[in-house]
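First the structure, which I've put down as structure tokens, then a few questions once you've had a look.
Only a single protein chain was left out; the remaining protein chains are all shown in position.
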Amino acid sequence: MSSVLIVGGGVAGIQAALDLAEQGIEVYLVDKAPSVGGKMAYLDKTFPTLDCASCILAPKMAALLRYPNIKLIMNSEVLEVSGRAGNFRVKILKKPTYVDWSKCNGCGVCTEKCPTKVPNEYNMGLSQRRAIYIMFPQAVPKRAIIDAEHCIRLNPPPKAKEKAKGPLCGVCERNCPTKAIRYDQQPEIIDLNVAAIIIATGMELYDPKNLPELGYGKHQNVYTNLEFERLVSATGPTNGEIVRKSDGKHPRKIAWIQCVGSRDVRFNHYCSAYCCMAATKQAILAKEHLPNVECTVYYMDIRAFGKGFNEFLERAKKEFGVRYIRGKVRIDEIPESKNLKIVYEDTAESYLKTEEYDMVVLSMAVTPNSKLSIPLELAEGGFIKLKNPYLDPVSTTIEGIFVVGAVAGAKDIPDSVTEASAAAARAALIAKRLACPTPEVVK
Amino acid sequence: MSDFEPKIVVYACNWCTYAATDLAGTSRMSYPENVRIIRVMCSGRVDPQFVLQAFADGADGVIVAGCHPPADCHYLEGNYKAYRRFELFRKLLESFGIEKERFRLEWISAAEASRWVQVVNEMVAELKKLGPLKKNLEVKE
Amino acid sequence: MAGGSEFISINPSLNREVFKLGGKSLLECYQCGSCTAVCPLAEELNVSFRRAIRYTQLGVEEKILGDISPWSCNLHGDCTDSCPRGASPSEILAAIRRYQANKYDWTGLARWWNNSSLTAKILTYLAFFAISLLFYFGIYWQKILQFASTGKLVILSELLIPVVAVFVVALVILAPSGYRAYRFMIKDKKKEVGFFKSLKLIANFFIKLETESMGVPHKRDRILEHVLILVGLGLFILLAIIYLVFPKFFEFEIISKALIYIASLSLLIGVGSPLTKRLMASEKTHWYYKKFRHPTDWMSLITLFPVALMALLVFVFYDLSMILYAYIAFALLLIFLIPFLLLEFAFGKHTHWLYKIIAYYVGARTGYFRGD
Partner (left out) sequence: MTEPRIGVYVCHCGFNIAGTVDVKKVAEYAKTLPNVVVARDYVFMCSEPGQDLIKQDIKEHNLNRVVVASCSPSLHEVTFRTAVAEAGLNKYLMEMANIREHCSWVHHDKEKATEKAKEIVRMAVAKARYLDPLEELEVKAEQSALVLGGGVAGLRAALELANYGLQVYLVEKSPTIGGKAALIGYVDPKTKGAEIVSKMFELIKECPRIHIFTNSELIQLSGFAGNYTAKIRVNPRYVTEKCTLCGECEEVCPIEISNEYNFGLNKRKAIFLPFNNAYPPYYAIDHRVCVKCGECEKVCRFGAINLKQEPKIVELKVGALVIATGYDPYRPFKGEYGYGLHESIITLFQLARMLDPESPTKGELIIGGKIPKSIAFIQCVGSRNTTPGAKEYCSRMCCTTAINNAIKIKEKYPDTNVYIIYKDIMTYGSDESLYEEAGKKLVQFVKFEDKIPRVLITPEGLFIEVFEYTIQENIRIPVDAIVLSIGMLPPRDIEELIAVTRVSCGGEGFVREAHLKLAPVEAPTKGIFLAGCITGPKNILESIRMGSAAAAKAMSLLSKGKITIEPMIAQVNEEKCSGCAICVGVCPYSAISIKNVNGDRVAYVEKALCMGCGTCNAACPSGAMQHLGFKDVQLLAQTRAVFGGEVNV
């Protein structure tokens, strides 16, 4: 029984790993981040049922540790893949975490003592973390990692370097109860031999700076939807308090702008599928946190196409009083109050209107993480191309390599989880030598 | 009577009514706090002695809820057994002088969260009219 | 704004005609309103360009003819830069303007002129040119030689007569079309603003328009080209009037020559620069010159360029004391002027200055101009 490599530890990667492990197949799960969880770990709630994201993700992550035949290879990237289906030789670069993870038990003492403070990517830069940190409280594996770039021991600032005689700082080494700190840890190459590969590298949000007319980065109170999600999350930088960057006050009026970077020939032609419902969900969450906040969504077509989506939308309109206006917008900032003036044409009344908001959230498009070392053919929009979507909906153009989740096409969590199980089915066949890799029967 | 808060014990079958109470939660419906839900695998599992015990301990109302006959029951006919049992039990209650509004046998499917909320609201309203159980318990001839 | 209870009928073939007039991406627009949102004018003018495009898509004829928003577009191009469907709204609005001009024209010839291909246009232009060439040189050749021998540049009023006649004919053609345009535009709108106040609104709208676009290089170039054309044409008309009313003015040679030089040079550059940019269409020229190459765009420049050139040559030859050539150039100026007046001025793209002014006037009078 050979093993399967899964690249990417998001909800799709985890689901595929669990399904394969359940069938007794050995699984290597590689992720570039220090913890599995992917984008779903950032979410507070998920639509349309509003159950909390970690209520779904955390148990699956915990289950990963329960299977002896699942090996997590964190903070690593796939360097090179060769061979053919049933017998791939894979080279993986394991970047140093500067902490011996066999000794570290995730107690977090070092993360309190470390002097250097750096913006925390997990909270989208809205809060601070130390140079040595645990990605998020429920991380799996819950281990510390040193951010070499900002650690003054590993990368001393030039001025301090000449003055200092020996190595600088070392606070974490002194305070670590299990002596797990390894400043001298080097990157290592891991060679694996696997029968099949599942690509689940997921997506990143499209860079909002490409749309200057929306003023992200220039206007302080313009957020991306992932930043807002962190704001509203209980484990977020403000413990769920929705506050404005400019003055820390609660907003009275929030606007969501849809299709930012999606459905736009200048950026991405495709529709990112998740953002209409994500915006509706965030509007409801905002209403739950701040009962008298006014929420408005500026949309082109509200896409509530999935199971339970339309009722969720109707509830947002009737029960939570979320306003939906059809029209694309331009955003200017009012200098004194740092509020945002949205200039839009309400396509219902063919009339140019401006409206003032305390906070604007941009529903960002997705960009697939498809630039991998594996020479896979890409479809339009940069997604990984499927060999024959209808006959084999999870296989890439290379036999034995499968693709799931957002990197194969913009989709929401239920579809990614279903796709992951489908890919697990295909990969298990090859791993169990049950069928020689299914040749394309009919040309 | 206005500030009297009746206490209602509910025996909910796992496959239908308990799922409906969960759905009421996920849909963020709201209903009065008076109910206390006890999960059983099937409405057929509810033994009349539990209901009597509840009334004896001071429950103002009891609801037994399961899947819709004729064909929803996960165990084929558990709800029929409950239906048969509790129709007889209702007569027993009357002989104890417990008003028949204090006991309800309901069929609520997994999708009928609004039906569940409606039953709770109706029951609480009725019990508020009836007042607490202890007060008017004389043994009828 | 909301429609009445009765139903508007639509003419499904309307958008086909607008395709021919250059609005080929008309149906790619999916009504998102970003063109109106990003347009620097929309805030000032309280118009919806999206709705004008929508009327054209659907073929709501009675509404589109009265719509002043296409005429308020000054081709800044912000909308085309921000259109999520790449439908370039400014190009569509230009096509809608051509469609409206065709409909305003009571003779029906505008529709033929605007819809015909570039070669057909050039051939008709050359035909008219040939006719006026034969006419002029046939009748006035002797007179030209005679004047040339006097060695002095005397602007012969006789030569002007045919041009003035043609100009009157053009006006006779244009005036009713202008009135029809006004009737369409004013239909079911109320005049709320006084006459003089509306003039003030138009004035400060223009000032705001110019100052806003001065900041942006490619917009500034186009505005300057337009200004040069206006200055050139304006001065020529002024000089023509002065000549008719107070001919002695031309004795003050320095001023009159300076004015003429300025007029012809500015007209020449004003027309020449967009023409060359369109011809070269190099990488660095603004997409406006690559996109706006509809036959009517070409003709509006081709017909005016020789007029400006000849006007310049008249005085160049005069200064070089090549009097005969000066007179020939003067005759050619008038010969070129006739087809310009008859075709371009009466039916072509140049009618847009008349309809634009009417549109601004109606816009100001009926409260479309916010003017705050």
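For this structure, a couple of remarks:
Order of writing sets the labels: A, B and C. Residues in every chain begin at 1.
Assume a residue touches a chain if its C-beta (ideal position, glycine included) is under 8 Å from a C-beta of that chain, and two chains touch if they have at least 3 such contacts.
Bear in mind that the values here come from a model prediction, so they are computed numbers and not experimental data.
One chain is not displayed; in the complete assembly it touches the shown chains A, B, C. The chain not shown here is touched by just one of C:6, C:158, C:188 or C:251, and that residue is C:6. The residue from A:4, A:17, A:33 or A:61 that touches the chain not shown here is A:61. Summary of contacts with the chain left out: across A:75, A:111, A:201 or A:233, the touching residue is A:233. Of the listed residues A:3, A:201 or A:350, the one in contact with the hidden chain in the full complex is A:350.
By the touch definition given at the top, subunit B reaches the unshown chain through residues 7, 9, 15-16, 18-19, 21-26, 28-31, 33, 36-42, 44-50, 53-54, 57-59, 71-72, 74-78, 81, 85, 109-111. Looking at subunit C, the residues touching the absent chain are 1-10, 12, 15, 27-31, 50-51, 54-55, 57-58, 60, 63, 85, 87.
Seen from subunit A, the chain kept out of the figure touches residues 19, 22-24, 44, 46, 48-49, 51-52, 54-56, 58-63, 65-66, 106, 137-138, 140, 142, 233-235, 240, 262-263, 265, 269-273, 288-289, 301-311, 314, 326, 347-350, 379-381, 383, 389-391, 393-394, 409-411, 413-415, 417-426, 428-429, 432, 434-435, 438, 441-442.
Definition applied: only the chains that are shown with their structure count from here on.
The minimum number of touch steps linking subunit B to subunit C comes to 2.
Chain geometry summary: the mean Cα position of subunit A and that of subunit C are 55 Å apart. Against subunit C, in their complex, subunit A makes its touches with residues 213, 259, 263-266, 300, 326-330, 343-347, 349-352, 354.
Contact residues of subunit A toward subunit B in the complex are 49-51, 315.
By the touch criterion stated above, subunit C contacts subunit A in their complex at residues 1, 30-34, 36-38, 42-43, 46-48, 50-51, 82-86.
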